[in-house]
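Contents: one structure, followed by commentary.
Shown here is a partial selection of chains from the complex, left in place.
Letters A and B name the chains as they come in the text, with residue numbers starting at 1 for each one.
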Amino acid sequence: MEGKRLVYMDHAATTYVKPEVLDAMMPYFTENFGNPSSIYTFSRKSKSAIEEAREKVAKAIGAKADEIYFTGGGSEADNWALKGIAFANKDKGNHIITTKIEHHAILHACEFLEKNGFEITYLNVDENGMISLDELERAITDKTILISIMFANNEIGTIEPIKEIGEIAKKRNIYFHTDAVQAVGNVKIDVKDMNIDLLSLAAHKFYGPKGVGALYIKKGVKIENLIHGGGQERKRRAGTENIPGIVGLGKAIELATSDIDSHNERIIKMRDRLLEGIMEKIPHTKLNGHPEKRLPGNINVSFRFIEGESLLLLLDQSGICASTGSACSSGSLDPSHVLLAIGLPHEIAHGSLRLSLGDATKEEDIDYVLEVLPKIVQRLRDMSPLYETFKHKGETINV
Amino acid sequence: MYSDKVMDHFTNPRNVGEIENADGVGEVGNPTCGDIMKIYLKVDNNIIKDVKFKTFGCGAAIASSSMATELIKGKTIEEAWNLTNKAVAEALDGLPPVKMHCSVLAEEAIHKAINDYRTKNGLEPFADKEYVHDHHHE
């Protein structure tokens, strides 16, 4: 088909490393490779590189440097927050509140905790993916030790009312963790202003390297380690530090948060043009997620009568990289738990497409998707018995 | 993930469409599972003269429909009845294990269309087996 062209519309799954970021990392592979725990002068460069990166992460989210702990990625940070708070505070209570639309790193960590004596409340969300603050308040018991609610959803892009949640948590004296893996670099974050006690982030979502992330832990929070061992990260996260990775995280977060408004403006303009074009050209399409409170680069739509995987395969043949649901959950045949939680019937959940724009997205990419996508949807609809029934009967099958 | 054969049949599916006044029609699956398959048969003298399909489903489901229709075209009703999902998957150079049920749908849809044809023509429907769908739902 259209051949060689590559249009990457899956920045929410992962991003490339920016050249400036890679440049910053390079000296730490072969030259300044010293173990930061060592006493000799040679390792000072690694040590100070880590501390500089820590400052940058802290600055980006309004924290203090000594509240930032580097991890091996977003999932590790999420697991640490949940299990670490649970195990360290089980004398106070065994109840945790989260939502039905969290990433699997949260949901499956919760399942593990359920098997080990903890009770979890999974909050509902409305049709836009928003939690209800009322429901949250009602869910709190005197055994609640943690509220974990994601900053922004990875599939539908909905941004939760984090500051309001933080106020509730603070008032009730409960730790508040937010999975901000999708939010960092896309939304302004101030952990102090928002009363966040713990926050997870991952470098590869904002043009940093894979395999490195961080957990912000507010001073004074009582938390057990997830990875026990050596005294690294002020005795809280063992393991020889991934120096180039940490340096890359620092550089990437600095770049991503330094000019967030004008950066977002550009992305939102393109995103809206793409979305409007899709809605105009492709009938029987539904936008998933909140119409306004959503991540700048995120589009999530359901095309009725067709199925997501076959849509992705055809898009791929035209060089368009996209996803249906979360990248992590492909390989599973169940429709996304997020789309079910916002009330989509299975059949419509199955026909969902996520296009996520990023820094490399150009106006001509938008033109190209708008040219290719409607044809592909039509082609699949022409094969679909559901569409046939709809055309013949003028109605859809009720599921 | 998919073999070249699967991708070929997915990209250029054979026999897509409907047959007006078909002699037999079979529709199986349901949209909850993410797949529906509908098969139309034109039968002449116990021979499948023409066959068309429509499928709502993944790449494997579309490719299975395409391959299955190719495999029964020109065959007798009995031959078509004996086409197994394994044969469809093999003809596609294999399917990923999680996608085997997509080929089951093809076998099932053909069976349903054949029995629809037989019933319409006053013949005893063949005894069909129980289909176990290994779709797991949360």
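Note that in this section contacts are C-beta pairs under 8 Å (C-beta built on N, C-alpha and C of every residue); 3 or more make two chains touch, one makes a residue touch a chain.
All values reported here derive from a predicted model rather than from experimental measurement.
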> When all copies in the file are counted, not just the one of each kind on show, what formula do you get?
Replying inline: A x2, B x1
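Going forward, only the chains that are shown with their structure count from here on.
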> Cα centroid separation between subunit A and subunit B, in whole Å?
Replying inline: 40
> Quick one: in the complex, what on subunit B touches subunit A?
Replying inline: 7, 10-11, 13, 16, 18, 27, 30-38, 54-59, 61-62, 98, 135-138
> Which part of subunit A faces subunit B closely enough to touch in the complex?
Replying inline: 305-307, 309-310, 313-314, 317, 331, 333-335, 337, 340, 345-347, 350, 382-388, 397, 399
